[in-house]
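One chain of protein is taken out of this complex; the other chains stay put.
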Amino acid sequence: MYKMQLLVCGGTGCQASASATIVEKLNESLKAHGLTEDAQVVTTGCFGFCEKGPIVKVIPDNTFYTQVTPEDAEEIVTEHILKGRKVNRLLYENPETKEHISDSKHMGFYQKQMRIALRNCGFIDPENIDEYIARDGYSALAQVITELTPEQAIDMLKQSGLRGRGGAGFPTGLKWEFTRKYTADQKYVVCNADEGDPGAFMDRSILEGDPNTVIEAMAICGYCVGATKGVVYIRAEYPLAIKRLEIAIEQANEYGLLGKNILGTDFSFDLELRYGAGAFVCGEETGLIASMEGGRGEPNFKPPFPAESGYNKKPTCVNNVETFANVPVIFLKGPEWFNTIGTEKSKGTKVFALAGKINNVGLIEVPMGITLREIIFEIGGGIKDGKKFKAVQTGGPSGGCLTEKHLDTPIDFDSLLAAGSMMGSGGMIVMDEDDCMVSIAKFYLEFIVEESCGKCTPCRVGNKRMLEILEKICQGKGDMDDLDHLRNFAYVIRDTALCGLGQTSPNPVLSTLDNFYDEYVAHVKDKKCEAKQCKALATYTIIPEACTGCTVCARNCPTDAITGERRQPHFINQDLCIRCGVCYTKCKFNAILVQ
Amino acid sequence: MTKIKSLDELRKKKQQLEQNLEIREKSDHPESLVQIKVAMATCGIASGARTVMNALVEKIRNDKIPAVVTQTGCMGYCYAEPTVEVKKPGHDPVVFSYVDVKKAEEIIDKYIKNNELLDGILPANYQTI
Amino acid sequence: METVKITIDNKQIEIPKGTTILQAAKDAGITIPTLCYMNLPHLAREHKPGSCRVCVVEVKGHKTLVPSCVTKCTDGMEILTHSLRAINARRTVVELLISDHPKDCLICPSSGSCELQDLAITLGIREITSVENAAISTYRKDASPSLLRDMDKCVMCRSCETVCNEIQTVGALSAIHRGFMSVVAPAFEQDLTDSPCTFCGQCVAVCPTGALTMQDHTFQVMRALADEKKFVVVQTAPAVRAALGEEFGYEPGTLVTGKMVAALRALGFDKVLDTDFAADLTIMEEGTELLDRLSRHLEGDENVRLPILTSCCPAWVNFFETNYPDMLDVPSTARSPQQMFGSIAKTYLANKLGVKKEDMVVVSIMPCLAKKYECQRKEFYTDGIPDVDYALSTRELARLIKYGNIDFTSLEDENFDRFMGESTGAAVIFGVTGGVIEAATRTAYELFTGKELENVDFHELRGLEGIRSATIDFDGTPIHIGIAHTLGNARKLLDGVRSGMYNFHAIEIMACPGGCIGGAGQPLHRGDSSALEARMKAIYQEDANKVIRKSHENPEIVTLYEEFLGEPMSEKAHELLHTCYFCHPRK
Partner (left out) sequence: MNKYELKDSHKKTIKEICESFGNKHGELINILHRTQEHFGYLPEEIQYEIALNLDMPLAKIYGVVSFYSFFTMTPKGKHPISICMGTACFVRGAEDIVQALEEELKIKVGQVTEDGKFSLDCLRCIGACGLAPVILIGEDVHGRLTPDMIPGILKKYE
């Protein structure tokens, strides 16, 4: 019986910062001090607060250590475990009051959060099904298959108001009902874990931190829709999530929570894994199914929807990881409970991957209806380095950039859509005054062009043409007609692309055109990039007072645009300058001015 | 691992397994629990605080007391070690001195369960955070 | 039948449930332009990836436009096919396609028969919105003996991929790469020659643009004609005469044999002869081989392999060399009529006419693109000289006639030259699926039974069904015959034979839908199956019109054996009229 436990974050972010070594060192130290009977080290899933990782949490006094290094392990053991003294320097420091905060509950990052999908992440050992069972794991499945008919269960889900967390927010209960409606000798439940938005990692964290909840939910789904087979389609780039999922499936099989006649009922359910291979478009359900069948992951026209004809042309119910993670709780606590959380049309919580120019980068789960301001300034701790907030991009390549004026909009599926963005899978990238919105739009288009499957004309060619126009604008060669062309292409792509990803692909351009039109005009008319991101639009000049005449810039200039006598202020010939920025990086005296 | 064959078996399994997670569950909402702190600095350990703590943890589990046992640094009552601080929800903390295994059990039976005070209470002279 | 009511361009119509918007519009007399959509009713295959987005229309209540080729009408649907929104989208989509397309229409082989060009005209596109030096996706060019691939012109309709994989099951082509660079190509963008391509050319027949075209040999033929030292002989395949007229505005199924001969003569060919003659010769050899194997089989010879497979179709020969290397001894060793013609022309005929073999040029007019490849196979060279020099397609002949400023429609009918211009009805039907085996049956029956065949029309062997079988009574001996057209059906049949599911004595296989009448060198019918049916009818009509309808009764054939070859399957015949097959498995 352990009196204390040390929870060490084993998410990808923290593992990258040697959390495995920390576990090792903690164990060594406990052993050295004869404390192995008293304290236990547990590797858990992601705590979410990736900015301050690696995280070590000491239980039962709830001490939250941040940015722990392997060298700190000994001190944590000798001071905290042995002597009961908290290691102050490892505690989180409130950026404003500079106070050390020991309990994560009192940290701004966690205060506004509400964890449903992430309820077990950072709390249990994801490689041990027992810990999941101890937290009421598989009780929902047991209850559903022994006490409810599939119809009753689907009704409960419908009442809860749960909507798909993968992008468009389709009501999950309805989706299950559709799949149930079709009769077939075989049906499938598919978990979409091909998280592809750049800057989104919530599904990965759930699978790494609480794989059993997804397994349980898939089995519930299987019972409800009449499927006996489930497939998790997961990115091959997520080795840790794959490993933990494999362990969880094996353990669930051993306990008979998967497999034949689960808990002595007639219900049987098997689960297998399929690996993605690096194609964003496989996040679209028909593309995902094409890929599962071993082919090119090209989306197909709907209808027929997967609910009617999906994997192997059989009725297939596809939900994403986060959606599934909500399901067991809904059955445990009841749809009414779930209904009380969130807004009128968007119930429950949403996980966001908060990243970009923000102080507290990490994974957060908040009730629907929270405002962007609360997320960015309270949970996120505001903009990094005291800079000015400029925009926040939600929904990844399918979403848009929102501005200051949207900060107080309560976030839910519909309000984000109305604001010209979308929930998407939950990436949330914060940008500051140094970010050029034209470049951001270009960044997303580059991604789309790279990831377009090439099946339909508008996405294949249209996005390429839009990207070329944006490149031209960033080169300072754009004209006002280009802005009209951009808009027309964007509207036509939205109107005619084959799949959901294609139809939403112009959103980053459209939303920046809407919200940052002046910035586009500045690029086109004044040939200026306020954020100084577009190198071709910058002018480099030498500040005569600061120049020492060391000649380093002149020697490194690739076009011999810089002239000047030794020990005399130099001069840049703007006609020859190609704006490569070499002089700026080479100058040791800050004498190059970029405008 | 053996198969779980029914809902009942799952429930039983859960009860068995719960204990291991108990301290984590409790630490999640400590304000509603009795908080017992054992002073575990060098002097405390030297005078047997570790045995006392073990006894407390054991008894709390056996008697299913909604309490959490944590260790803390030196409370400053070095003369009276081992010392144990008990804070019941809604009460001021009380510090017991010269706690041994027997006294530890009494603290639980008398103070925590029945609100009876025991000998050897030290005046609480500071506020803990 | 369940119906739904819809409103399309303000017209209310009632249509069967499950009808697509495109079909409903067609029924209502509204044309919606399409590009990637391809209907092949004769193959019961509708290719509709719904990917080009040219056919998008506005449907009330829909967030986006919908592709009319794949969207089914639902009750109460209100559709606007030509709203400003739909027209703008359609124009923009076509503009985008053209922006990623070479602009060399003036000299493109598909100019005038290009669907993208037609769309640009229909939609009145005058300008392409794109930046200066906008990228055009470019790919490795490939020139095989039969086909040219210039995938810069690919619009990703992927009809060729469907035909190559699903209809023909050849599997030479697949969509590769992704996004802007995606294209249809063989593995690793290798040459078709290194791929399992059979050169059937059906991909060319369905390509809407100039991405997949045929090798053009018209210029070489014109040069040969202009060379006074050359003696240029031309042979025309049976299926050509039933389709050539379409290139000059005749209805499909119009027989233009006489005009064709006249045109060829006007073009300056020294002898205008008939591949049909060689078809009769083929029956003599192949029929004898069939009888030989059959009799040995009936006598209980274990070593004889049956069924015997026809070998006239060069794409089919390629197909089994690639896919059935274990069955190379099954097909007949008889060469195809084109090659039999070539070898007889450059030996017997050259000798007879007193023309030096080196000076003789044999040109064939074929409904086929694989024939271009066939005549370049090394086995069909004698002393470094090809037996057949150039194989032109029906379409190329039509162009040649146009280049020569010959008014085809006003030509008087003329007859083939002799020798090698006489043919029978049995030879004519080589042009349709089932024809070769019917022709062989007519001769084999008489040779086998020694009785005269009264009724030469074997209707049980005719038709357009993909796989057919029939049992012919050879005077008490039942002969089981299998027929397949398209290589996909050939594969099914062959797999069935290999697994022992089928038990045939003889099998005829043609690679193209409908047989040679549907060859890739024929006038393009763009999925209009009525054209195929009409051509088929014409072929059987020509057969019925012939006085002699059995190959062995062709007087020229009789003479050829008497004067030159001796017996069918004689040593001489073997040298000139038979071949062997090579194993080259490819994936």
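Each chain carries a letter (A, B and C) given by its place in the written order, and its residues are counted from 1.
The rule is simple: a residue touches a chain if its C-beta (ideal position, glycine included) is under 8 Å from a C-beta of that chain, and two chains touch if they have at least 3 such contacts.
These numbers come from a predicted model, not from an experiment.
The absent chain, not drawn in this view, touches the displayed chains A, C throughout the complex.
Of the listed positions A:209, A:396, A:502 or A:564, the one in contact with the omitted chain in the full complex is A:396.
Check A:38, A:177 or A:435 against the missing chain and you find that the one touching it is A:435.
Screening C:83, C:129 or C:165 against the full complex identifies C:165 as the residue touching the chain left out. Residues touching the missing chain, restricted to chain A, are 12-13, 15-17, 49-53, 196-201, 204-205, 236-238, 274-280, 291-297, 312, 353, 355-357, 361-362, 393, 396, 427, 429, 431, 435, 440, 443-444, 447, 453 (touch as defined at the top).
If you put the missing chain back, the residues of chain C touching it would be 165, 170-178, 185-188, 194-196, 584, 586-587.
What we mean here is this: only the chains that are shown with their structure count from here on.
Separation of chain B from chain C in touch steps, taking the shortest path, is 2. Look at the CA centroids: the one farthest from the centroid of chain A belongs to C.
Mean C-alpha position of chain A lies 54 Å from that of chain C. One simple way to say how far apart two chains are is to compare their mean CA positions; for chain A and chain B this gives 41 Å.
Partner chain C is touched in their complex by these residues of chain A: 279, 281, 296, 298, 300-301, 303, 449-458, 460-462, 464-465, 468-469, 471-472, 482, 485, 488-489, 492, 494-498, 503. Taken in their complex, chain B has these residues touching chain A: 1-7, 9-11, 13-14, 17-21, 23-24, 26-28, 30, 37-42, 45, 50, 53-54, 57-58, 61, 68-74, 129. Of all residues in chain C, those touching chain A in their complex are 49-54, 56, 64-65, 67, 70, 72, 85, 88-89, 92-93, 96-97, 99-100, 129-131, 134-135, 155-156, 175, 177-182.
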